[in-house]
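First, the structure itself, so that you have it in front of you.
The other protein chains are all here in position, but one chain of the complex has been omitted.
And now, chain A:
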Amino acid sequence: MTTETTPAGPFAYAPAPESRAVVDIAPSYGLFIDGEFTESSGQDRAKTLSPATEEVLAEYTQANAEDVDRAVKAARKAFEKWSALPGAERAKYLFRIARIIQERSRELAVLETLDNGKPIRETRDADLPLVAAHFFYYAGWADKLDHAGYGRNPRPLGVAGQVIPWNFPLLMLAWKIAPALATGNTVVLKPAETTPLSALFFADICRQAGLPRGVVNIVTGDGRTGEALVSHPGVDKVAFTGSTAVGKAIARRIAGTDKRVTLELGGKGANIVFDDAPVDQAVEGIVNGIFFNQGQVCCAGSRLLVQESIQDELLDSLKRRLATLRLGDPLDKNTDIGAINSAEQLARITALADTGEAEGAERWSAPCELPSAGYWFAPTLFTGVTQAHTVARDEIFGPVLSVLSFRTPDEAVAKANNSQYGLSAGIWTEKGSRMLAVASKLRAGVVWANTFNKFDPTSPFGGYKESGFGREGGRHGLEAYLAPATPKGER
C-alpha cells in the first residue's frame, strides 16, 4: 500500500515505510492473569484488524465473567504485598518498566500503528515518548506520597478495574496503570476491543521487568468484559476513558456501591482564534487540534471559533495547509493522516458529516485520494456552522472541523462554553492579558494558549460537565488512587 495523495509536484517523496520486521505478532493471544498468559474458561475468540488494510493481525480472547473474576482475585491476592512494599521499591519496578518501554519503543510504535491505524510519525514522536515519560513521572512519586498533599501516609484503594479506549491504546494504559501502581494499587485492565495488542505486549514488559505476579492483569474483550470488570464486587476503584454514553452506563452500574470512580469522556473542544493571533502558528494549531490522530481525540479542537474579521483569510490559509497533508500508509514515515480505527467509527463519522451537509453547512474536504482497502476519511471542514448545527454540538471523533465565527471576546467565551462538554479549549492571541482573561472564563479542563494538544505527565487532565470527572496526570492524578490519610491516633 503506497498511496500518497499529496500534491505530487517535482519533489514527490518516495515511500519511506518503517519496517514491520521489528515486531513479532503471535497468531493468537490469551489473557494475562497472575503473571502469566492463560486461556479463557470459554471458547469465545475475536480478531483484531489493521484498519489501514483490513488485514487480520491476530486472534485474541473474549474474556468472560469467570476470567474477570480470576483476574480480580489475582489482583486482590497481589495487593497485600504490593501495597506493603516501600514506595522506593515500587518505584524501581516502574522505572524499569519505563526503561524497557524506551528500549522497545520502535517495536511498540510499529505495533500501535498496525493495530490502531495512526501514522508512525505520531506513535514514534508522540505516543511512545509520552508513555515512557508517564511511567518515569509516577515512578518518581512512589516514595514521596507523604508530600503529595493528601496527608501523611495516604493509603491505596485496592484493586483498580480500568477500561481504556482505542484512540491512544498504550498511552491510555500508561495514564491508568502508572499512577495506580505508584500509589500501591493493583490493576485489572481491559483494552479496547479493536486495539488489544499493545496492552498484551505491555503484559510481556511487566514480566520482563519482574513485576510481582498479579499486580497487573490484562483481560481482553468487548463491552461485556468491561461490564463484568466494573461490576465485579472485588473491584475498589473504576477508571474509565471512553464515550460519554458508556461512562454514564458505568456510573449507573456502580451507583450504590462503595467503588470510587473517575471518568474521562467526550469533548467538543473550542479553538478560539482572535484577530491578533500568530496566524501561521494558529493554522498549525488548528490542524494539530483536529487532525492529530485523525481527530479521534477526546480533547480535539473540533470547533474552530474564529473572529469574523479574519475568517476568510484564516480559512484560505487553513485550506492551503490542509491540501499539503499526506494521507496514506500509516507505516510510511511521511504520512500525516492515517486510517480511521474501525468500520464502525468510520460509519459514525460519515453519518455525522452527512448530517452536517443535510443541515445546510458547507462541506469542504482536502483534495486527496483514499486507499481502496481499509477505513479512511479525508480531512474535512464545515463552514457556515452555527451553534444550532449537529456538527457544532455532537462529538464526531473524526477528522471533521466545524468552523464558527464570533465578534467579541465575550461572544467567543459564551459560544465556547455553550456545550454539554468541557474537556479542552484553545486560545490564539498575541495579547497576554486577553489570553489570561479568556482562559479564566472557559469551562474546560485544559486550556491551551497558542498551542493545542500538548501533553505532559506533570499536567492534570480531565473534564467539566459531560466530559467526566477526576483528573489524570500530575500530582492531581494521584488522588484518584489514594484513600484519605489515616487520622492521627488511628495509625
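In this text, a residue touches a chain if its C-beta (ideal position, glycine included) is under 8 Å from a C-beta of that chain, and two chains touch if they have at least 3 such contacts; residues count from 1.
Keep this in mind: contacts and distances are computed from a predicted model.
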Report summary line: Of the listed "GTPase domain-containing protein", "Zinc transport system ATP-binding protein", "Deoxyribose-phosphate aldolase" or "Transglutaminase", the name UniProt assigns to the chain that isn't shown is "Deoxyribose-phosphate aldolase"
Report summary line: Sole touch to the unshown chain from A:Pro278, A:Pro409 or A:Pro460: residue A:Pro278
**Report entry** Absent-chain contact - pick from A:Arg99, A:Arg213, A:Lys333 or A:Arg363
**Finding:** A:Lys333
Report summary line: Missing-chain contacts on chain A, rising order, are 7, 9-16, 121, 125, 276-281, 284-285, 313, 316, 324, 333-334, 430, 450-451
